[in-house]
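I am attaching a structure below and will ask some questions about it afterwards.
A single protein chain has been removed from this complex, and every other one stays in its place.
Order as written gives the chain letters A and B; numbering starts at 1 within each chain.
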Amino acid sequence: MIVDQAPYSLRQALKTGLTVGIPVIFLLGLFVVPVVNILSRGLQVGGELDLSPVIDVIKSESLRKIIAFTFVQATISTLLTVIVGIPGAYVLYRYRFTGRGLVRALVTVPFVLPTMVVASAFLALGVKTSFGAILVAHIFFNYAVVVRTVGGLWAHLDHRTELAAQVLGASKIKTFVHITLPALRPAILAAGAICFLFTFTSFGIILILGGPSRATLETEIYRQTAQLLDFKTAAGLSVVQLIAVTGVLLITSRLITRQNIALGLVPADRTPRVRTRQQRLLLLSNLSFMALLLGLPMATLVIRSFSTPTGFGLAYYRALGTLRADSVLFVPPVEAIKNSIVIAVISAVIAVTVGGLAAHAIIRYGQALNTALTIPLGVSAVTVGFGFLITFDTAPFNFRSSWLLLPFAHALIAIPFVVRAITPILSSIDPRLREVAETLGANPLQVWREVDLPISARAYLVGAGFAIAISLGEFGATAFLARPDRPTLPVVIARLLSQPGELNFGAALAASSVLMVLVAGAIFAIERARVGSVGTF
Amino acid sequence: MDPVLSVQGVTVRFGDHLALNQADLSLAANETLAVLGPSGSGKSTLLRAIAGLEPLAAGRIESLGVDLASFPTHRRGLGLMFQDATLFPHRDVLGNVMFGLTMKGEKRGQSIGRAQAALELVGMEKFADRSVSDLSGGEAQRVALARALAPEPKLLMLDEPFGALDRPRREELNEELRSLCQRLPTAVLLVTHDHTEAFALGDRVMVLREGKVEQTATPTDLWRNPASPFVAEFLGWNVTHDAHGRVAAIRPDSITLTCELATDQERATVVARTFRKNHWRIRVETASRQILEVEIANSNSDRTLGAGGEGLAIGQSVGVVIDPGAAISFSELPLKP
Partner (left out) sequence: MKRLALLLAATLITSGTYAASYQKSSSAAEEKTITLVTHDSFSISKSTLKSFTQKTEIRVRLLLSGDAAVALNQTILTKDQPLGDALYGIDNTFLSRGLSANLFIPYRSPALSTVGEEFKTGEDYRVTPIDYSDVCINFDKNWFADRNLAVPQTWNDLIERKYKNLLVVENPATSSPGLAFVLATIKHFGDSQWRQYWKKLRKNGVQVTDGWESAYNGVFSAGAGNGDRPLVVSYASSPAAAVYYSDPQLDASPVGTMLDSCFRQTEYVGILRGTKHQAEAKKLVDFMLTRKFQEDIPLQMFVFPVRNDVELPPVFKNFAEVAPDPQAISSSRIEKNREKWIADWTETVLR
């Protein structure tokens, strides 16, 4: 092993190369180069950079309106999601009650459901296309982001700080505002940033639930690229989108790092059981909210997947296996599930590997890499998808139509979540633990395996769970890739939805229900997994 | 035979700051060297440099005649122990102690035996199955010591090993450590800011100041002959500066205070006094505005002061007698008492 013989500086260089280099190469190859390639189609005239499309976009009144609306809806959606998510995080991560794991898993399911399925559930519930419908749907999708991120930190906050404040005479509300909220700020900001990116680039929700007169940067970029083939306008819009997204990320990242207060973190196991009336009331009201906002649309889907013209039954599930069974594109449902799982697992392995390395690099070299890895979340899927097409078109990188592109594209989306899951735990590991291990004869790889991995295993697992869930439900990016006939569940659902006939629709609902169970199962399993017992944090 | 450790002209830089400046030391097998210095003097950096955890800007570190430059930390065969135990939270006590043996590739059965033996050395054999989060501070340090000793390193490095413990626990463990060091063939490099601890444990003591070695000597030599005002002051000597810029050091136990004031005696006023079991520590201010720390043994206090240390009141005038043999001048001109 080279690492064994190399002098100190070279070993450091190798470590840096590995932890920084691989994520950077990944990002360059799968994001920067494709996006630059596709943008240059609109921003290049005779080999020269031409920024006039950007100026044209800013000059156009209708496009300015679209930009403004994009910001407004994303900001309001984010604020609302954070506001309703914080109490949700509290009850799901500060209280212990029977069935908590299941609720946590179920709450996460909406995050990865295909938009079209959810939108149809909302429409079926009588929600009319409107600005309000956009907001409600955005909360539905992003609730889990806030609950999981904020809850993850909250669970480890030392409750005694709050008690101390109360002993000093602070009311419960004052304690929350002055003690708890500042402590949670990094998590709230991080979750808010993610919510903002998702709602800023929201596509299906805007189209289906917003009604036809509402357009955002994302829908307009899609229209200009995929329908009108106007690369100039699309590039101008994409540049605006990139600047906005990068700006928001830089600001939040600064706000997060500025508050670099060491928090007294404790193991999460010490969360109290629900005892007082007040606690029960808080728990109940939050659970009811979740049931109404998240549970009802999902339940509607599931119930309708069983409601056939001849009564309650499995006809739609059977149809999944028989409908168009003679078509070359038909895959038995089991096969589609298998495709989905294989792709999800591969993308999770990629995301955890790259994200894990990146987490090490971020701890050492700062947040810039984290910001860079998050930017893809805020860039139009059609831009990245079309960028892939013209980037991976020559040997030996001609894999633009290979099914392997899918897990890589999914990993690109999942990596920011993996990084966010792993970094806090890694940075809480006393660096001297690694040094002690080294002096005891552990080489760098063994140090990672014996110290970093066991302590952060749960975080890795949580990251992998997120990656799997994201990949299972992903359709936005998938839709713009040239896909060989190896459909995942969301692709099957989209195909079923695109044809008339109640059997098609019913089978789509059945497939969606299967997808929900799959996602919930994956997350539930990960919530329950106990890898190692981490005494201290 | 080549020394177990030889450090020659080692320099470590943190940016512009020289954390370690041309440090030299040599350590034989079965020898204990205590590195003494205030915080920021580069003690820990020295340990980390030897362990290969800090890159050298200059200099050479050898073990048994072999240059360690091409040996990364994990192949240097060292034991290292920090102030707080830094035990692996995901392993139990035995698992912690076995770590180094496992890394060596030793068979499980064999390493269990050796780990248990190491635990016995530190009196922790009954704790093998415990989770490390259940241990008290002292117990955790014992386990950490056993963990460092288990792979039988040629060199054991201790960074303020018991600094985080309360005094009685610290003294107890120092005692045990001392007898352990004598029994084991291991060379020990100990870092501390406490000279009592350094004197108690070190065969030799090395004093560091701002990254530079000030002096290396046996405890008695060091105590008797500090090589610089810094060392003298750090050891608790009285360092005086007179009007001519002359610097001198006076050992606190070599000063006698008298109640009868002879005319040729220097006079002083008592400023503070502290009872220290076997002696009193008295702070006086001389007429020439020098502050002196004086130790007066309890046994002979009667003779010199009549009523003993207790008899001294704050603000009282006393005469000062200095034993010329216990005073050192760091200037060319001889010191006038």
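In the analysis below, contacts are C-beta pairs under 8 Å (C-beta built on N, C-alpha and C of every residue); 3 or more make two chains touch, one makes a residue touch a chain.
No experiment lies behind these values; they were computed from the predicted model shown.
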{"item": "Neighbouring shown chains of the undisplayed chain, as defined at the top", "value": "A"}
{"item": "Absent-chain contact - pick from A:F140, A:W154 or A:F386", "value": "A:F386"}
{"item": "Residue of A:I22, A:V342 or A:I429 in touch with the missing chain, whole complex considered", "value": "A:V342"}
{"item": "Touching residue (missing chain; options A:L79, A:A226 or A:L242)", "value": "A:A226"}
{"item": "Chain not shown, touching residues in chain A", "value": "41, 116, 119-120, 123-124, 129, 207-208, 211-213, 219, 223, 225-229, 308-310, 315, 319, 323-324, 326-330, 342, 345-346, 349, 386, 389-390, 393-394, 398, 400-401, 403-404, 449, 453-454, 457, 479-486, 494-495, 497-506, 531-532"}
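Just so it is clear, only the chains that are shown with their structure count from here on.
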{"item": "Contacting residues of chain B [partner chain A, same complex]", "value": "48, 51-53, 55-56, 69-70, 72-82, 86, 88-90, 99-100, 103-104, 131-133, 147-148, 151, 157"}
{"item": "List of chain A residues in touch with chain B within their complex", "value": "3-9, 11-12, 430, 432-433, 435-444, 446-447, 450-451, 454-455, 532-536"}
